[in-house]
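All protein chains but one are shown at their positions in the complex.
Chain IDs A, B and C follow the sequence of writing; residue 1 opens each chain.
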Amino acid sequence: MLKLKLPGLNLKNPIIPASGCFGFGKEFSELYDLNILGALTTKAVTKLERNGNPTPRIAETDRGMLNSIGLQNPGVDNVIKNELSWLKKFKLPIIVNVAGSSIEEYVEVSKLIAKSNLVNALELNISCPNVKDGGIIFGTEAKIAYNLTKAVREKVDLPLYVKLSPNVSNIIEIAKAVELAGADGISLINTLIGMRLDLKTGKPVLANKIGGLSGPAIKPIAIKMVYEVYQNVDIPIIGMGGIQNAADVLEFMYAGASAVGIGSANFINPYICPEIIAELPQLLKDYGFNDIKEVIGYAHK
Amino acid sequence: MLKLKLPGLNLKNPIIPASGCFGFGKEFSELYDLNILGALTTKAVTKLERNGNPTPRIAETDRGMLNSIGLQNPGVDNVIKNELSWLKKFKLPIIVNVAGSSIEEYVEVSKLIAKSNLVNALELNISCPNVKDGGIIFGTEAKIAYNLTKAVREKVDLPLYVKLSPNVSNIIEIAKAVELAGADGISLINTLIGMRLDLKTGKPVLANKIGGLSGPAIKPIAIKMVYEVYQNVDIPIIGMGGIQNAADVLEFMYAGASAVGIGSANFINPYICPEIIAELPQLLKDYGFNDIKEVIGYAHK
Amino acid sequence: MIIISNQEIASDIYELTLQGELACLIKEAGQFINILISDKLFLRRPFSICAVNKSQKQLAILYQVVGEGTKILASKKAGDKIDVFGPLGKGFPLIDNVQEVLLVGGGIGVAPLYELAKQLHKRNVKVNTVLGFASKAKVVYESEFQRYGEVYIATIDGSYGFRGNVIELIETKKISFKLIYSCGPKAMLKALQEKYQHIKGYVSIEERMACGIGACYGCSCKPKDMSLPNFRVCKDGPVFELNEVII
Partner (left out) sequence: MIIISNQEIASDIYELTLQGELACLIKEAGQFINILISDKLFLRRPFSICAVNKSQKQLAILYQVVGEGTKILASKKAGDKIDVFGPLGKGFPLIDNVQEVLLVGGGIGVAPLYELAKQLHKRNVKVNTVLGFASKAKVVYESEFQRYGEVYIATIDGSYGFRGNVIELIETKKISFKLIYSCGPKAMLKALQEKYQHIKGYVSIEERMACGIGACYGCSCKPKDMSLPNFRVCKDGPVFELNEVII
């Protein structure tokens, strides 16, 4: 009753750990069998290894957190050799989150990953708020988002999910642009940009000053964006932002998500994904549904 | 040690109830002496009476709330006759929040209020997310924000604070635009747009579907915007978004606010403004400050 | 205030007794209090005052567990302190020279009527009470109301008393009245309004609230007289004349 099909993804259930909150799966594989997940999204991958921003990179906020990791990753070659090859042993759709400083970098990384034949879909992260020379600038202008998606689309055959930034005046415009450019799906939302100051030092808590806000605090913003984008595009949405339990999953799917990303909740309860998967069937029954597919976009019916 | 001067406003302290969270002061005047406040911002005023959106208009979220009041107010003539005249008896700078569906309406309301000679400053609300035909559309395009501010500036002599929407890709651009157009100050931030779905009905909790998100959940977003706008404009900022206590006031002022708005916290603790005012002097001392003015923009020093 | 007791008196329905100076400030039956149940929740929660005992500085509310807040409230124990703001709003007016009234309560809406019954009884007004519930498991305060007059109970499923809703009961039992006080679900109040357009009465209505004092305009409701501005349920109500508001 939880099974779903999305472009390139045969999901046992709609629960997908979100990018950056699950590494490349190794750490969580020591806690539970990854095969129970709907799919898995990796940390962002860039062409070369990146060390990310200076620390502190983590700050707590009211029912949320800021992170300024800054795309730390071992670079695409290493990722393919050490991470994606390792992930092969699981019977699990793998989505690789791709980031870069230029459209060329997105294309190149995407091509290399596609060539590896190890993954089921790509998620183009055009919304990372934590690096100056990349990520978010591609996600705040519809035209650039279009060009980037189109450039990858033309060179790569894998299903493409484009992950949008919520830090925009008009999310619908951008969603439509990436749909038009050939995206197979949309991931919504990445983090909102935020800051916390340390009262003692007077300075930002994060060394990078700003960071990405995630957690329950942002859920209403995410729900609204999923709801609106659902009404305006025909490709499926992977919804995320603040999901903490099975009821939140239902809320996102009502709003229009076909599957959901679980991000920072993994830090608070490392078993959150299996727990939600276990709770979903009963929750669906409680609300009178026989199949998860009935829930998608229910708020619009 | 708490005294401050802002254009048109001689503040006893930096604490200003935020628009829409304090009516026109009458209800709170039954709880405490309004004269202790730094200033007071009224509910948004439009040309004609407005009834606002259908109910429910309030929903709770994680450490925040959604409202979809939709600019309910008795119209500018009534406001002048019944509310502003009544407020005259207080020794308190009064800021009137002005909204409208067209630039002409903003100009007209502002002119009428200026003519009344009852208030110290205007706050142009170009960021209300709750009405279709007004408010936010003026605040998401720098050019429109410029035109609106300029139009009012040309006809009205009162100090003008422009209240910006956080639902934008580039807050700095808009802040600079309104500064260029002659604004005397900037109020930051209005609510973020959000939504909550009722799991039982499957429908949005708010009759208006979307609403404005306020409360501690949005504080990191507000701090970041105040911090960035401070670096890019030379006019003072009234900072707000999620303030719950004196420490939060300090954080906003560190970021660059010259005074702060207290919004939804008034609903949780109706005595929050006097309490914060009472706590501020000791808090300043604890952090080694002798005067509130030292705190403004401290994070940038 | 301090919790004196907090007991489940019917399925998912609790009676909470609180002590504090606030109890002495209550002016009318039908006023409400706004409770900050837990700092996990952002907003306060409004509850009608159900009974007042000024000499002991106590008040009681009845509440139904419907969501997170009321669930947490149900876990509180005698001796716990709780942040209560109030009393708020306008209650039921007592009308001079009325000999007999009808109280109509639906579900948890019986709460504000109980203190009203007590006050009316003290003024020697004859109090007839009709209470409607979903089922027997939800019936509360029958014997309490009986102290002050005749009580009729209706349950939708017929598991206790009359089978049907309160209006069917009133019609069937041919209960006559000149003044009606009511509180309950919107559908019930609406039906009363339609049925008894000619009769004087007062209803207590609910709306989602933020401030509870009239400052945020969150709890608007529309007057029937369209030339009037919106009411605020928290400040202008929660009690309104039966035929003055659009429910």
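Annotations
Heads up, the rule we're going with is that a residue touches a chain if its C-beta (ideal position, glycine included) is under 8 Å from a C-beta of that chain, and two chains touch if they have at least 3 such contacts.
Everything quoted here is computed from the prediction, not taken from an experiment.
Shown chains touched by the missing chain in the whole complex: A, C.
Within the full complex, the residue among A:69, A:238 or A:280 touching the omitted chain is A:69.
When the omitted chain is restored, the residue from C:27, C:40 or C:54 that touches it is C:40.
Across A:41, A:61, A:140 or A:191, the single residue that touches the chain missing here is A:61. Although one chain is not displayed, its contacts with chain C can still be listed: residues 39-40. Although one chain is not displayed, chain A still touches it through residues 20-23, 26-28, 30-31, 43, 49, 51-52, 55-65, 67, 69, 72, 74, 215-216, 264, 266-268, 270.
FYI, only the chains that are shown with their structure count from here on.
Here the chain at the heart of the structure, going by C-alpha means, is B. A straight line joining the Cα centres of chain A and chain B is 34 Å long.
Inter-chain spacing, taken between the CA centroids of chain A and chain C, is 47 Å. Taking each chain's centre as the mean of its C-alpha atoms, chain B lies 36 Å from chain C.
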